[in-house]
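Moving on to chain A:
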Amino acid sequence: EPALIFDLGGKFDKSFNEAAFMGAQRWAEETGGTYKELEMQSEAQREQALRRLAETGANPIVMTGFAFGDVLNQVAPDYPDTKFAIIDMVVEQPNVQSVVFTEEQGSYLAGIMAAMASQSGTVGFIGGMDIPLIRKFECGFAQGFKAAKPDGTVLINYTGTTPAAWNDPVKGGELAKAQISQGADVIYAAAGGTGIGILQAAADGGILSVGVDSNQNHLHPGKVLTSMVKRVDNAVYDAFTNGVQPGVKIMDLKAEGVDVAIDDNNKPLITPDMQAAVDDARARIVSGETMVHDYMTDNTCPVQ
Partner candidate 1 sequence: MEKMPKWADVLLTPLISLVLAMGISALVILAIGESPVEALATMIDGALGSSYGWGFTLYYATNFIFTGLAVMVAYHASLFNIGGEGQAAMGGLGVALVLLSLPLPHWALALPAAMIGAAAFGAAWALIPAWLQARRGSHIVITTIMFNFIAAAALNYILVNLLRPVGSMDPASGRFPETTQLPKLSDMALSLGFEWGRNTPVNVSFFVAVIACVLVWLLIWRSRLGFEIRAFGKSEPAALYAGINPVRITVIAMLMSGGLAGLMAINSVMGEAERLVLNAVEGAGFIGIAVALMGRNHPLGVFLAALLFGFLYQGGGELALWTSIPRELIIVIQALVILFTGALDNMVRVPLERIFMAMRGRRKA
Partner candidate 2 sequence: MTPGAQTRGRPATAAPAAIELRGISKAFGPVQANRDIDLRVEKGTIHGIIGENGAGKSTLMSILYGFYKPDAGEILVGGRPLTIADSQTAIRAGIGMVFQHFKLVQNFTVLENIILGAEDGRLLRPSLSKARGVLGQLARDYELNVDPDETVEDLSVGHQQRVEILKALYRQADILILDEPTGVLTPAEADHLFRILEGLRAEGKTIILITHKLREIMEITDTVSVMRRGEMVASVSTAETSPEQLAELMVGRKVLLNVQKAPARPGRPILEVRGLRMVDGDGVERLRGIDLDIRAGEILGIAGVSGNGQTQLLEILGGYPEKGSAISGAIRMNGAPVPVAGAACNAAERRRQGIGHIPEDRQVEGLIMDFAAWENVAFGYHDAPEYGRGLLMDRDAIRRDAEAKIKRFDVRPPTCDLAARNFSGGNQQKIVVAREIERNPDLLLIGQPTRGVDIGAIEFIHRRIVELRDAGKAILLVSVELDEILSLSDRIAVMFDGRIMGERLPGDATTGDLGLLMAGVDAAANPPTQGLFRESR
(Lines give C-alpha, C1' and ligand atoms only; values in the text may rest on other atoms or scores of the structure.)
Protein backbone atom coordinates (compact mmCIF):
# COMPACT_ATOMS: atom_id res chain seq x y z
CA GLU A 1 0.00 0.00 0.00
CA PRO A 2 1.49 3.34 -1.01
CA ALA A 3 1.51 6.38 1.25
CA LEU A 4 1.59 10.10 0.76
CA ILE A 5 2.76 12.66 3.28
CA PHE A 6 1.77 16.27 2.95
CA ASP A 7 3.85 19.12 4.23
CA LEU A 8 2.74 21.62 6.88
CA GLY A 9 0.57 23.62 4.49
CA GLY A 10 -1.91 20.77 4.45
CA LYS A 11 -3.39 18.91 1.55
CA PHE A 12 -5.80 21.70 0.63
CA ASP A 13 -3.17 24.38 0.24
CA LYS A 14 -4.33 25.37 -3.25
CA SER A 15 -0.79 24.62 -4.19
CA PHE A 16 1.48 21.68 -4.58
CA ASN A 17 0.20 19.62 -1.65
CA GLU A 18 -3.20 19.78 -3.24
CA ALA A 19 -1.72 18.76 -6.57
CA ALA A 20 -0.12 15.75 -4.93
CA PHE A 21 -3.44 14.87 -3.41
CA MET A 22 -5.10 15.05 -6.81
CA GLY A 23 -2.52 12.67 -8.21
CA ALA A 24 -3.13 10.17 -5.47
CA GLN A 25 -6.87 10.48 -5.90
CA ARG A 26 -6.56 9.85 -9.58
CA TRP A 27 -4.55 6.74 -8.88
CA ALA A 28 -7.10 5.55 -6.33
CA GLU A 29 -9.99 6.10 -8.71
CA GLU A 30 -8.33 4.39 -11.59
CA THR A 31 -7.01 1.40 -9.77
CA GLY A 32 -9.50 1.18 -6.95
CA GLY A 33 -6.59 0.91 -4.60
CA THR A 34 -6.20 2.57 -1.26
CA TYR A 35 -3.34 4.60 0.10
CA LYS A 36 -2.34 6.08 3.41
CA GLU A 37 -2.07 9.81 3.75
CA LEU A 38 -0.68 11.98 6.48
CA GLU A 39 -0.62 15.70 7.10
CA MET A 40 2.23 17.15 9.12
CA GLN A 41 1.29 19.09 12.22
CA SER A 42 4.74 20.09 13.35
CA GLU A 43 8.37 19.87 12.42
CA ALA A 44 9.07 17.17 14.95
CA GLN A 45 6.55 14.83 13.36
CA ARG A 46 8.34 14.42 10.11
CA GLU A 47 10.60 11.71 11.34
CA GLN A 48 7.83 10.11 13.33
CA ALA A 49 5.57 9.97 10.31
CA LEU A 50 8.23 8.51 8.05
CA ARG A 51 9.21 5.84 10.49
CA ARG A 52 5.71 4.89 11.43
CA LEU A 53 4.67 4.56 7.81
CA ALA A 54 7.76 2.57 6.97
CA GLU A 55 7.15 0.28 9.91
CA THR A 56 3.54 -0.32 8.98
CA GLY A 57 4.81 -1.54 5.65
CA ALA A 58 3.72 1.28 3.40
CA ASN A 59 5.63 1.27 0.14
CA PRO A 60 6.40 3.48 -1.64
CA ILE A 61 6.22 6.53 0.59
CA VAL A 62 5.90 9.80 -1.21
CA MET A 63 6.39 13.12 0.51
CA THR A 64 5.95 16.65 -0.68
CA GLY A 65 8.28 19.47 0.12
CA PHE A 66 11.91 20.26 0.58
CA ALA A 67 11.53 20.30 4.35
CA PHE A 68 11.55 16.52 4.41
CA GLY A 69 14.95 16.32 2.83
CA ASP A 70 17.04 16.45 5.92
CA VAL A 71 14.93 13.95 7.85
CA LEU A 72 14.64 11.57 4.95
CA ASN A 73 18.39 11.52 4.67
CA GLN A 74 18.50 10.19 8.23
CA VAL A 75 15.58 7.83 8.02
CA ALA A 76 15.95 6.20 4.63
CA PRO A 77 19.02 4.06 5.49
CA ASP A 78 17.11 2.51 8.40
CA TYR A 79 14.48 1.09 6.02
CA PRO A 80 16.41 -0.24 3.06
CA ASP A 81 13.44 -2.24 1.84
CA THR A 82 11.14 0.73 1.69
CA LYS A 83 11.18 3.03 -1.29
CA PHE A 84 10.77 6.74 -0.77
CA ALA A 85 10.07 9.56 -3.12
CA ILE A 86 10.58 13.16 -2.20
CA ILE A 87 9.31 16.08 -4.20
CA ASP A 88 11.22 19.34 -4.60
CA MET A 89 14.46 18.15 -3.06
CA VAL A 90 17.40 15.96 -3.86
CA VAL A 91 18.21 13.28 -1.32
CA GLU A 92 20.98 10.94 -2.27
CA GLN A 93 20.11 7.57 -0.84
CA PRO A 94 19.88 4.23 -2.63
CA ASN A 95 16.19 3.79 -1.85
CA VAL A 96 15.09 7.36 -2.50
CA GLN A 97 13.79 8.92 -5.63
CA SER A 98 14.18 12.69 -5.75
CA VAL A 99 11.64 14.40 -7.92
CA VAL A 100 12.56 17.91 -8.85
CA PHE A 101 10.72 20.26 -11.11
CA THR A 102 12.17 22.84 -13.37
CA GLU A 103 9.84 25.59 -12.24
CA GLU A 104 12.05 28.09 -13.99
CA GLN A 105 11.16 26.58 -17.33
CA GLY A 106 7.42 26.69 -16.79
CA SER A 107 7.71 30.15 -15.36
CA TYR A 108 9.74 31.15 -18.39
CA LEU A 109 6.86 30.25 -20.66
CA ALA A 110 4.47 32.10 -18.38
CA GLY A 111 6.80 35.07 -18.61
CA ILE A 112 6.67 35.01 -22.39
CA MET A 113 2.91 34.89 -22.34
CA ALA A 114 2.74 37.69 -19.81
CA ALA A 115 5.03 39.81 -21.92
CA MET A 116 2.89 39.32 -24.98
CA ALA A 117 -0.37 39.90 -23.15
CA SER A 118 0.89 43.01 -21.44
CA GLN A 119 -0.06 46.30 -23.00
CA SER A 120 1.81 48.41 -20.51
CA GLY A 121 5.09 46.59 -20.57
CA THR A 122 4.90 46.17 -16.82
CA VAL A 123 4.01 42.91 -15.15
CA GLY A 124 4.08 41.78 -11.57
CA PHE A 125 5.29 38.82 -9.57
CA ILE A 126 4.01 38.15 -6.06
CA GLY A 127 5.70 35.47 -4.01
CA GLY A 128 4.62 34.10 -0.67
CA MET A 129 7.91 34.26 1.11
CA ASP A 130 11.33 35.29 -0.01
CA ILE A 131 12.82 31.79 -0.09
CA PRO A 132 14.94 30.10 -2.77
CA LEU A 133 12.11 28.03 -4.19
CA ILE A 134 10.00 31.09 -4.85
CA ARG A 135 13.00 32.94 -6.22
CA LYS A 136 13.27 30.15 -8.73
CA PHE A 137 9.77 30.89 -9.99
CA GLU A 138 10.49 34.57 -10.00
CA CYS A 139 13.71 34.28 -11.93
CA GLY A 140 12.27 32.00 -14.58
CA PHE A 141 9.32 34.30 -15.05
CA ALA A 142 11.53 37.35 -15.35
CA GLN A 143 13.77 35.62 -17.90
CA GLY A 144 10.85 34.66 -20.09
CA PHE A 145 9.38 38.11 -19.81
CA LYS A 146 12.62 39.85 -20.65
CA ALA A 147 13.20 37.52 -23.54
CA ALA A 148 10.02 38.77 -25.12
CA LYS A 149 10.10 42.33 -23.82
CA PRO A 150 13.65 43.35 -23.01
CA ASP A 151 12.65 46.87 -21.88
CA GLY A 152 9.70 45.76 -19.79
CA THR A 153 9.54 45.91 -16.07
CA VAL A 154 8.77 43.16 -13.58
CA LEU A 155 7.47 44.37 -10.24
CA ILE A 156 8.27 42.02 -7.39
CA ASN A 157 6.59 41.69 -4.03
CA TYR A 158 6.66 39.10 -1.29
CA THR A 159 3.74 38.66 1.06
CA GLY A 160 5.55 38.26 4.33
CA THR A 161 7.99 36.46 6.53
CA THR A 162 5.75 34.36 8.76
CA PRO A 163 3.71 31.27 7.89
CA ALA A 164 0.72 33.61 7.58
CA ALA A 165 2.29 34.78 4.32
CA TRP A 166 0.88 31.70 2.57
CA ASN A 167 -2.67 32.28 3.79
CA ASP A 168 -3.27 35.97 3.51
CA PRO A 169 -5.48 36.67 0.51
CA VAL A 170 -6.17 40.16 1.79
CA LYS A 171 -2.54 41.10 1.71
CA GLY A 172 -2.17 39.35 -1.62
CA GLY A 173 -5.02 41.37 -3.04
CA GLU A 174 -3.54 44.57 -1.71
CA LEU A 175 -0.15 43.81 -3.20
CA ALA A 176 -1.83 43.09 -6.51
CA LYS A 177 -3.63 46.40 -6.34
CA ALA A 178 -0.37 48.15 -5.57
CA GLN A 179 1.20 46.55 -8.61
CA ILE A 180 -1.80 47.40 -10.75
CA SER A 181 -1.51 51.00 -9.71
CA GLN A 182 2.09 50.91 -10.84
CA GLY A 183 0.98 49.81 -14.24
CA ALA A 184 1.18 46.05 -14.06
CA ASP A 185 -1.38 44.35 -16.26
CA VAL A 186 -0.36 40.75 -15.75
CA ILE A 187 0.48 39.38 -12.32
CA TYR A 188 2.03 36.04 -11.56
CA ALA A 189 1.10 34.68 -8.15
CA ALA A 190 3.35 32.15 -6.46
CA ALA A 191 2.02 32.39 -2.94
CA GLY A 192 -0.17 29.41 -2.02
CA GLY A 193 -3.50 30.41 -0.48
CA THR A 194 -2.54 34.04 -0.76
CA GLY A 195 -2.74 33.61 -4.52
CA ILE A 196 -6.52 33.36 -4.33
CA GLY A 197 -6.59 37.00 -3.27
CA ILE A 198 -4.11 37.96 -5.98
CA LEU A 199 -6.11 36.35 -8.75
CA GLN A 200 -9.25 37.90 -7.36
CA ALA A 201 -7.77 41.39 -7.22
CA ALA A 202 -6.45 41.01 -10.75
CA ALA A 203 -9.85 39.93 -12.00
CA ASP A 204 -11.51 42.78 -10.13
CA GLY A 205 -8.96 45.22 -11.47
CA GLY A 206 -9.58 44.12 -15.01
CA ILE A 207 -6.10 42.75 -15.62
CA LEU A 208 -4.75 39.27 -16.15
CA SER A 209 -3.15 36.94 -13.72
CA VAL A 210 -1.07 33.79 -13.89
CA GLY A 211 -1.90 30.95 -11.53
CA VAL A 212 0.57 28.51 -10.12
CA ASP A 213 1.14 24.84 -9.31
CA SER A 214 -2.27 23.50 -10.28
CA ASN A 215 -4.41 24.74 -13.11
CA GLN A 216 -6.19 27.77 -11.73
CA ASN A 217 -7.58 29.03 -15.03
CA HIS A 218 -11.09 28.11 -13.98
CA LEU A 219 -11.06 30.37 -10.92
CA HIS A 220 -11.76 33.41 -13.04
CA PRO A 221 -12.52 32.23 -16.55
CA GLY A 222 -11.21 34.61 -19.12
CA LYS A 223 -9.22 36.55 -16.57
CA VAL A 224 -6.46 34.12 -15.74
CA LEU A 225 -3.98 34.28 -18.58
CA THR A 226 -2.60 30.87 -17.77
CA SER A 227 -1.33 28.75 -14.94
CA MET A 228 2.18 27.53 -14.52
CA VAL A 229 1.30 23.96 -13.70
CA LYS A 230 3.70 21.83 -11.84
CA ARG A 231 2.61 18.26 -12.32
CA VAL A 232 3.15 17.08 -8.81
CA ASP A 233 0.01 15.04 -9.41
CA ASN A 234 1.73 13.22 -12.22
CA ALA A 235 4.74 12.60 -10.07
CA VAL A 236 2.66 11.08 -7.33
CA TYR A 237 0.50 9.16 -9.75
CA ASP A 238 3.60 7.82 -11.39
CA ALA A 239 5.21 6.80 -8.15
CA PHE A 240 2.05 5.01 -7.07
CA THR A 241 1.53 3.27 -10.38
CA ASN A 242 5.00 2.45 -11.58
CA GLY A 243 6.87 2.41 -8.35
CA VAL A 244 9.87 4.42 -7.38
CA GLN A 245 13.15 4.33 -9.23
CA PRO A 246 15.94 5.56 -7.01
CA GLY A 247 17.84 8.53 -8.34
CA VAL A 248 16.93 11.99 -9.39
CA LYS A 249 13.89 12.39 -11.56
CA ILE A 250 13.78 15.70 -13.28
CA MET A 251 10.30 16.76 -14.17
CA ASP A 252 11.08 19.35 -16.76
CA LEU A 253 9.30 20.70 -19.75
CA LYS A 254 10.42 17.77 -21.77
CA ALA A 255 9.05 15.30 -19.28
CA GLU A 256 5.89 17.38 -19.07
CA GLY A 257 6.62 18.04 -15.45
CA VAL A 258 5.94 21.71 -15.85
CA ASP A 259 4.01 23.67 -18.42
CA VAL A 260 1.61 26.49 -18.97
CA ALA A 261 -2.01 25.44 -18.92
CA ILE A 262 -4.19 26.26 -21.84
CA ASP A 263 -7.80 25.22 -21.70
CA ASP A 264 -11.27 26.50 -22.51
CA ASN A 265 -11.13 29.02 -19.76
CA ASN A 266 -8.22 30.95 -21.16
CA LYS A 267 -8.39 30.03 -24.80
CA PRO A 268 -9.84 33.41 -25.84
CA LEU A 269 -6.84 35.12 -24.30
CA ILE A 270 -4.29 33.20 -26.26
CA THR A 271 -3.51 34.89 -29.55
CA PRO A 272 -2.01 32.80 -32.29
CA ASP A 273 1.20 34.80 -31.94
CA MET A 274 1.36 33.97 -28.31
CA GLN A 275 0.68 30.33 -28.92
CA ALA A 276 3.41 30.29 -31.53
CA ALA A 277 5.89 32.02 -29.29
CA VAL A 278 5.20 29.65 -26.46
CA ASP A 279 5.46 26.62 -28.69
CA ASP A 280 8.69 27.92 -30.08
CA ALA A 281 10.19 28.62 -26.70
CA ARG A 282 9.07 25.26 -25.42
CA ALA A 283 10.71 23.53 -28.34
CA ARG A 284 13.92 25.41 -27.84
CA ILE A 285 14.02 24.68 -24.15
CA VAL A 286 13.28 21.02 -24.73
CA SER A 287 16.00 20.84 -27.32
CA GLY A 288 18.40 22.58 -25.00
CA GLU A 289 18.80 25.49 -27.33
CA THR A 290 17.52 27.88 -24.73
CA MET A 291 18.92 27.46 -21.28
CA VAL A 292 16.71 28.89 -18.60
CA HIS A 293 18.88 29.85 -15.71
CA ASP A 294 18.03 28.14 -12.43
CA TYR A 295 18.29 30.55 -9.52
CA MET A 296 19.23 27.69 -7.26
CA THR A 297 22.49 26.95 -8.98
CA ASP A 298 24.18 30.17 -7.95
CA ASN A 299 21.59 32.17 -6.03
CA THR A 300 21.52 34.84 -8.68
CA CYS A 301 19.27 35.77 -11.50
CA PRO A 302 20.70 36.96 -14.78
CA VAL A 303 17.97 39.46 -15.44
CA GLN A 304 17.34 42.60 -13.40
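The set was built so that all candidates are chains of the complex that A comes from, given by their letters.
Rule of thumb we're sticking to: a contact is a pair of C-beta atoms (placed from the backbone, for glycine too) under 8 Å apart; a residue touches a chain by one contact, two chains touch by 3 or more; residues count from 1.
Fair warning: this is a prediction, and the values are worked out from it, not measured in the lab.
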item: Complex member touching chain A, one of 1 or 2; value: 1
item: Interfacial residue positions of chain A with respect to candidate 1 in the complex; value: 10, 38-39, 41-45, 47-49, 51-52, 66-67, 69-70, 88-89, 129-133, 160-163, 296-297, 299
